[in-house]
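Handing you a structure now.
Yeah, one chain of the complex is gone here, protein chain that is, but the others are all in their spots.
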Amino acid sequence: MYGVTARAVPALLAPTARAMSWLPFLAAAGFGLVIVAVPAAMTVVLSDEDLIRLLRLAGLCGAVGVAFLLDDPAARVIATVPTPRVVRHAVRAAVALVAAALWWVAVVAITVAGADKEVAAHLPVWDASLEAVAFASAALALAAARSRGSGAGAGVVAAPAVLVLALLLSRLPERLAMLVAPGDPRSDAAHDRWAALLALAIAGLLWAGHEPVSARRFRGQGFRTSRRADPR
Amino acid sequence: MTIAATMPAVRASELTLRYGRTLALDGVAFTLRDGVTGLLGPNGAGKTTLLRIVATALAPDSGQLTVLGADPRTGSGRLAVRRRLGYLPQDPGFHPGFTAFEFVDYVAILKELTDRRARHQEVRRVLASVGLERQAGKRIRALSGGMKQRVALAAALVGDPDLLVLDEPTVGLDPEQRMRFREVIAELGERRTVLLSTHQTEEVMALCQRVIVLDRGTVRFEGQPGELADLAAGRVWTSGAREPRALASWRTGSGLYRHVGDPPPGADLVTPTVEDGYLLFVDPSATHGGEDA
Partner (left out) sequence: MTTSVIERPEAATAAQAANSRGAMLALARVEARRLLRHPVTIAGLLLFLGPMVYQWVSGGANRFPVLHDEDWSKQFIGLLTLGGAALVAANLAALRAHRHGTAAQYGVLVLPHAWRTGAFLLAVVPFAGIVALLVVVRIGLLALLPSAAGRPNPAELAVYPAVVLLLGALGVLLARVLRTAVLAPLVLLGIVVFTFIGVLGSVPGSRYLAWLMPVSVEEPLMPYPIDMMERPAGRHLAYLAGLIVVLVAAALAVTGARGRRLTLAGAAGLAVAVLAGSAQYLPVSDAVKKASLDAVERPAGMQTCRTIDQVTYCAFDDFAPWIDGWDTVVRGVLRGVPEQEARKPLAVRQRVSTDDNRSNGFVSGPEDRAKVAEVWKRVDDAAGTPNAVTVGTRWGEGEDEAGFAGRVAFEVVARKGPGVDGVICGTRGVLVGWLAGQATPLAAEGLREIDASSTGGVWFFDRSFNTFISVSDREMAVAKALLKRPAAEVAETVKRSWAELSAAGTPTERAGELFGVPVPPQEPEGERSVCME
């Protein structure tokens, strides 16, 4: 019965990509590139720990940008179309993640190219990529959860929320540490936790797509959930 | 059309919904048939909430609801409803960089019109039906408020839906645009079910075959506009001075004061309007409830 919906997906890709607010993402992605490109262009030799730290900060920039990609000023108009919310979100998320993936490849390539050969050979880029994907997915999930209340302004909430999440991870007690240095004996355990965070984010993204929205989940947001959310 | 005359498009009973401590809908029950039904009520009466529930955008906490013969609380039922539904939200948003055509086309894709040629034809048809043929290629950010509202209506009309849910569709329109809107909606109401919310009683009189008055989450009245007006029969009068005991009292263009309420003996009674009836219902001090409707 979702056959018709499935056929709508390819037709949706182009207009959805156009409808997304790219400017915040481009700003954030550009800044992320600068973070890794400037040290790479300078003739400084950075340790693997420093490079991973830069990659993490760049990844966080990407996540902040991605958080704005679910912003949809027309959300109220299309709230009741047959194409389910989860499909609409998935199409947006797919477009966002493809763009973010291309950008991330560039970030990693610049980092590796600018690094000392010895260091670059042992740089845990896959671990760093897992962290970046987890951050970006968390950003999407937060934005999707937020956009259940109102379509506009999801990124405004999700972007700071991602930063709060990153700070939270940086302040975890030692035995739960997630932002570990390369070569740290806790690295494997930490990246199991990163994978769990990624899974959680994807689950959250799917949850945020379920319909219909029940008023109970928005208790306290006031009477006018259909209109603009409580201004903050 | 597709709905048999005997089969109501929407049947609701005991709809209840809370936002936190606020009881937005308290046991709302009504049925909708072909034709235009107006939903009247003061601000905060629950009109938008009720429309969002009928339009499957929001789920009620409890109660029974059948829309176009399906249960919108199940996935398949919701899909079935949405394929035959047009919804114009209050305060619609747009992608300002899109042209009117592109935006409606985008919504059409989301309404599963996947065949490109047929879809474009449909988009042109709905834009024409709201009188926007010539503005189709204009960017939405360049359109006036009334034109934007018409773009949103066009988006709701895509796919020739059997049920149209319109939340304050004429807000912000000038009188001429409003007339045009009325024409479009009245024509639509000839063949399908239209539910629209409004603050304007003359619009109800002009457009609606039926009217529902909602106040503080409950249905106060359900019936024909004429019946609503008739309820105020014998309770509207004119005189030469302000009447402090009346529910409402205002000086009209003729210089006489018009009053709604319990008239003094020998008062100069006049024919009531829909507005008079409505005032009797929603005024907190009105003695008559909606039970008799």
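In this document, chain identifiers A and B correspond to the written order of the chains, with residue numbering beginning at 1 in each.
One rule holds for everything that comes next: contacts are C-beta pairs under 8 Å (C-beta built on N, C-alpha and C of every residue); 3 or more make two chains touch, one makes a residue touch a chain.
Since we're looking at a predicted model, the values are computed, not measured.
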Visible chains in contact with the missing one: A
Candidate in contact with the missing chain, chosen from A:Leu163, A:Ala181 or A:Leu206: A:Leu163
Touching residue (missing chain; options A:Leu46, A:Ala93, A:Val108 or A:Leu198): A:Leu46
Residue of A:Val9, A:Leu57 or A:Ala189 in touch with the missing chain, whole complex considered: A:Leu57
Residue numbers in chain A that touch the chain omitted from display: 23-24, 27-28, 31, 35, 39, 42, 44-46, 50, 53-54, 57, 60-61, 64-65, 68, 153, 155-156, 159-160, 162-164, 167-168, 170-171, 173, 228, 231-232
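Keep in mind that, in the parts below, only the chains that are shown with their structure count from here on.
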Rounded Å distance between chain A and chain B, as computed from the means of their C-alpha atoms: 40
Chain B residues touching chain A - in the complex, by the definition given at the top: 17-20, 22, 24, 44, 48-49, 52, 55-59, 61, 72-73, 75-76, 78-79, 82-83, 85, 87-98, 102-103, 105-107, 109-112, 114, 116, 152, 155-156
List of chain A residues in touch with chain B within their complex: 1-2, 4-5, 7-8, 11-12, 15-16, 18-19, 72-84, 88, 151-152, 211-216, 218-228
